[in-house]
Every structure is written in structure tokens, then in C-alpha cells.
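Structure in C-alpha cells, see below.
Yeah, one chain of the complex is gone here, protein chain that is, but the others are all in their spots.
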Amino acid sequence: MRSVIDVSDLSVEELGSIIATAEDIIENPDAYAERCRRKKLATLFFEPSTRTRMSFEAAMLELGGSVLSMSSAASSSASKGESVADTAKVITQYADIIAMRHPKEGAALVAAKAAGIPVINAGDGGHCHPTQTLADLLTIHRRFGRFSGLNVGFCGDLKYGRTVHSLLRALMRYENVSFTLISPEELKLPAYSKAAIENKGCPCVETADLEAAIPSLDVLYMTRVQQERFADRAEYERLKDTYVLTPEKLAGAKPHLAILHPLPRVNEISVRVDDHPGAAYFEQVKNGKFMRMALILFLLEQNDGGPVRLPGRWTGEERPGFVCGNPACISHVEQELSPLVKLTPEGEKCLYCEH
Amino acid sequence: MRSVIDVSDLSVEELGSIIATAEDIIENPDAYAERCRRKKLATLFFEPSTRTRMSFEAAMLELGGSVLSMSSAASSSASKGESVADTAKVITQYADIIAMRHPKEGAALVAAKAAGIPVINAGDGGHCHPTQTLADLLTIHRRFGRFSGLNVGFCGDLKYGRTVHSLLRALMRYENVSFTLISPEELKLPAYSKAAIENKGCPCVETADLEAAIPSLDVLYMTRVQQERFADRAEYERLKDTYVLTPEKLAGAKPHLAILHPLPRVNEISVRVDDHPGAAYFEQVKNGKFMRMALILFLLEQNDGGPVRLPGRWTGEERPGFVCGNPACISHVEQELSPLVKLTPEGEKCLYCEH
Partner (left out) sequence: MRSVIDVSDLSVEELGSIIATAEDIIENPDAYAERCRRKKLATLFFEPSTRTRMSFEAAMLELGGSVLSMSSAASSSASKGESVADTAKVITQYADIIAMRHPKEGAALVAAKAAGIPVINAGDGGHCHPTQTLADLLTIHRRFGRFSGLNVGFCGDLKYGRTVHSLLRALMRYENVSFTLISPEELKLPAYSKAAIENKGCPCVETADLEAAIPSLDVLYMTRVQQERFADRAEYERLKDTYVLTPEKLAGAKPHLAILHPLPRVNEISVRVDDHPGAAYFEQVKNGKFMRMALILFLLEQNDGGPVRLPGRWTGEERPGFVCGNPACISHVEQELSPLVKLTPEGEKCLYCEH
């Protein structure tokens, strides 16, 4: 059996196959309308996210399956202190596959190890959110038919943006992708991520000037610049409009530029951009649904009834007494969870939250 | 494409056709059991209302469709600041039709203009709630087979009662309907509504005496008299029992009197009335489900894939700098919403909340 904690759990071949399935679903929806008949998806959202939850639920319904839905932890027995592992074991009795969002980092890994059915991580705190990245990949693939040879710009909060880091890592697995990193100094891509790009040999440019960068881009991935990220409020005020995308800033763009955004936006893309031919962020939402359909099919087909097979990234060593330094880590709240660590070039890391 | 913000968006002919469909559904439910197969209704309730939400969901299920459900805003990305327009564009990617309840007045109009699928207003603050009025109309039609020639009494809070105003306006479109307005002085029908009735030439009587009025009525529409509406608590205490319907007050009623109530009731209709043959408020609930089925079918059939066509009432002019005076208006919270106004005999009004 397989589960998906991060997009890297899927090989490039598997990613290609999932993208191909999604594109076939788009072409031939009727052929898939009964594929999950009598199958049930449980959407366990310990933290609310209507968009993501409904995307999974629409996906399962379009496959002919049905849904058990938990939209927030207020309505869960989590408040009675049940562990994530026990919840996963219980839901195994009711459903065929789980999509889980949880505020604690590493929660999806704990669930995947305990469950007897596939688990899809629908976001575990600030850690991983693989189906967002799948949506991003399909959107680029449908616009260009390929990943190689593209210059992909990321704009906004490159320091904390989980979706940025995840898509960057995914795109680095393809040949000949170049990156343009557009952000204020305070929100630059972390040095270790920058190093990873360079180690891969991917061409990479850093700039603070969105408008100047646009003409070189094939893809522009926008994210939000949040005031809370700035120590200096005046600096935020000075910069904030620089990273708001408007039709004016798009004047010099390539005709095929694709503009992506993980949504929800606040004001970082003007609604006046919505009619621009490059605006791809609502089709990105629809693509998210199609990729979730393809991923559900992939995981249900892979379910051989055996224990879950996870990649080496999720295998650690016991370290009795190890205490993770990340307060958002699942290890601080989960009952009887063995502390597991893994050795990385930067030292010992908690296996669950990778802190 | 069509959407329904208010019951007046439907012509009298369309209303007749929707009532006919509802009555056919009641006669031949099997013929409709698969009509919405593979269609999805999204119930977006930014404000909870289990009764209304379940009515829409039951309607879609009885048509063979399925449901994406959001039961409260706590579980939405509204808390992250997403606009109603963006939510509508996102849900367009997942569903075939939207039923939306929102605490802000005008929210349904904003959604209808942004969405690529039909939107049914399931209540936007104190503004419109068309499917309640559809339920009321079908209940009267099933009891009498007609609207003309009926004397319809409205009792209770006629000043603030949204359902009262909406049903009054709907019934005024039919020939030869007369009205009996029963309320304390503090809660009388507003002068402009009274004037509208008189302009239409509908016979209309005002009284404060429920018991005396009952013998003349064909329909009695009860609503709640809330203490909060009274400046003087003693006055409320003096009056409150006057507007509580009991079997005793019904002694002189016509044998075919139909008693309606939008529910939930608190104590304004004694439970001892529930067994009275005139008590129609629970069949009104069921009729609401049937009318929602008919309306869903109507809107899905009208969906030609084109932009939404709304009646003139919902078309305004841009007024940069116009600020709506209604604090509950959607225009105060929605991102980048152009201020739109319309000219009415009473002056300029906000297009969204009509304040």
C-alpha cells in the first residue's frame, strides 16, 4: 500500500503517469464517472480549509464514489484527546482512502503509518501540501505540454511560502528548468533552498523587481507578502504595492505567460488581471480537482492490502529521549509516539516534522 | 445563464412553471430521481442554517445529484480574507450550481456576477430569501389551487419580517388578492410597502386584533414578535400573548384556513395547533424542498454556458466614491468591488443591498 505525505513520495515516472491520467480524465470524463463506485473518501480536516476539502470531495464524487466529511476539529473526538494514529485506525474501518489536513507538522506521516488504507496529506501545518503542487504541475503542463525549457518566476514570500518550496523542488526534478526568484530582501528564498537549486545546476536569477522580471518569464507564480513577516512596518508599506500584479505590470509579458497563484489571494493579484489570457489561477483550482482524482485512482489501485510502503525519507531511527525543537510538531501531542530521527547533512532531524 | 437573487427575478410565467414542476415532482417522484445524476450542488452557508441547508441538500439528493457542503464560515477560507467573488469562481470549478447563505446583504448578487454557474440566494442578511417565498407560494397553491380571490393575513412582526415583505410582493403580482395586516403598532408594515399594496389596488385591512381577524382569512401567515423590537419592555409583555396562536383563537376560522409560518417558531404558535387541519407549516417545509428541486432543474436547464442574465433591478451605474450607508452591506468587505448605484423614486440606492 502507498500513501502520499509529500510530492517527492512520487517518482518522476509516477508523476508523469498521474498527470497523464488527469489529462485523460479531462478528455474523457465519462470513462471515469463510475471508477470509484462504492468507494468512500474520508476528508479529515482538523483545521478548516473549504477550498481543499471541497476539491477532494468533488474529485471523489466525479469518480462515482462518496464522501465522509469532517470539516473542522471542533466536531471531532480530537478534543477528547484521541491520538492521530487511533483516528486513522478508526477511519480505516469506515472508508477506503483518507485525505487529512492537520495543524501539527508530521501528522500525516503518523496517520499513514497507522492507517490500513491510503492517506493523502492535505496539509500538515507548514510542512507539506503535495496536492497543491500537483495542481501547479498540471497547470503548467496543460499550458506548455512540458516542463523543460521553461523559465519559472516565483514572486512574493519565498522565505516562508510552503507552496513555493514544494513546487521548486518538484520542478528541479525535470531537465533544463530555470528559475527567477522575485522578492523583497526580507523574504528571499532560504540559503539551503538556493544551494539546492545551484547544486542541481538550474539557472537561477534573484531580483526584487517584479515588473522588470516579467518579460523573461514563461510562468509567474504569485504569492502573498504578509505584513506580519516584516519587522519594520514602514518597510512593508514601502514594498507592498511592488508585489501586487496589475495589467500594467504585465504589459511586457510573453504572450504565453501563465500566471499561477495557490489562492486564496487577498490583493496581490488585482481582479483586473482575471481576464488576462495568462491568468491561470482559477483553472489551477480545477486542475487541482483533476489531479486529486488521478491521485485517488493511483492510490486505490496501488492498495494491495499490505502495510504502507514509504520512501526512505520517512524512515528514521529510534532515539529514546529525543525531543523535537519544533513546537508545531505532532510528536509533542501524540500519545506513545516513539521519537524517530534521521541523519541529514545538516545534522539530526525529527523524522515527523523534519525540523 | 440565470441566477436567482430574489423571487422577483422570476416572471409570473416562470413562477407558474416552477410551481407546476414542483407539483409534478410530488405526483411523479420516480420521474425525477435521476434528473441530476452526476450534477453537484454546493451549499455555501457562511452563516449556519441547518433547516435551509438540509432542504437544498435533500432536494439535490432526490434529483439524483450530490452535494458539496459548507455548513458555517468557521470552516471556510473566508477567515483568510477571500472575497465572495473569488469563492464563487473557485466553486465554479467544483460544482454545477451554488446555494449560498451569507450574513452580508448583497453577497448573493456579487457571487452571481462572478460565478460561472447558477447561484441561488439562500438568504443574504436581511435582504432576500427567495426560496422561502417559493415554499410559501407552493403551500398556498397546493391548498387552494390558485392565488386569486384569497384573503391573506400576515401576523406579528410586519415591520422587519423579511419573509412577510417578500411574500407580500410576490402575491401582489396575482389578480384579486386581498391582505389583512395584523400587528402591534410598533411592528406595522412600513409605509412604502403599504403604499405599494395600495398602488396595486389590492384590498388591504390593518388591525391589531388577531382573534377578530381570523374569521375573514383564507391564509394566516404567522411570524414571531421579538422582545428586542420593543423600546418599552412593559409594552412587549402586555402584547406578547395577543400574537400567540392557540386552538381557542382559531374557533371562528374558516374550515379551509391555511396557517403558515416560516419556522423556526418559538412560542408564537402553540404546539396544540399542530394537529389543527389548518396547520400547514410542516408541509410548508416539505414544499420548500420540492420548490428547491424545481428551481434547481429550472436553473440547470437555463444554463447555456453564457454569462449570467439578471433583471434590470440588478443593473446599476458606477459611482466612484459612493459609500453605502448600510453597515451590513457586502460592499464594505468585498475586495475591489466597484460601487454601483441605481436610481429609484426614493433616490440613489446601493445596487447590492438596495439600502
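Details
As written, the chain order gives the labels A and B, with residue 1 at the start of each chain.
Rule of thumb we're sticking to: a contact is a pair of C-beta atoms (placed from the backbone, for glycine too) under 8 Å apart; a residue touches a chain by one contact, two chains touch by 3 or more.
Being a predicted model, the structure only gives us computed values, none of them experimental.
Screening B:50, B:302 or B:315 against the full complex identifies B:50 as the residue touching the chain left out. The residue touching the chain not shown here, chosen from B:196, B:239 or B:263, is B:263.
When the full complex is taken into account, the listed residue touching the unshown chain is A:68, out of A:26, A:68 or A:266.
In the complete complex, the hidden chain is touched by one of B:3, B:72, B:121 or B:183, namely B:72. Although one chain is hidden here, its contacts on chain A can still be listed: residues 38, 40, 42, 66, 68-71, 74-77, 79-82, 85-86, 89-95, 335-336. Taking the complete complex into account, residues 33, 45, 48-51, 53-55, 57-58, 61-62, 66, 69, 71-72, 74, 263-267, 270-272, 274, 282-283, 285-286, 289 of chain B touch the chain not shown.
Here, only the chains that are shown with their structure count from here on.
For the pair chain A and chain B, the distance between C-alpha centroids works out to 41 Å.
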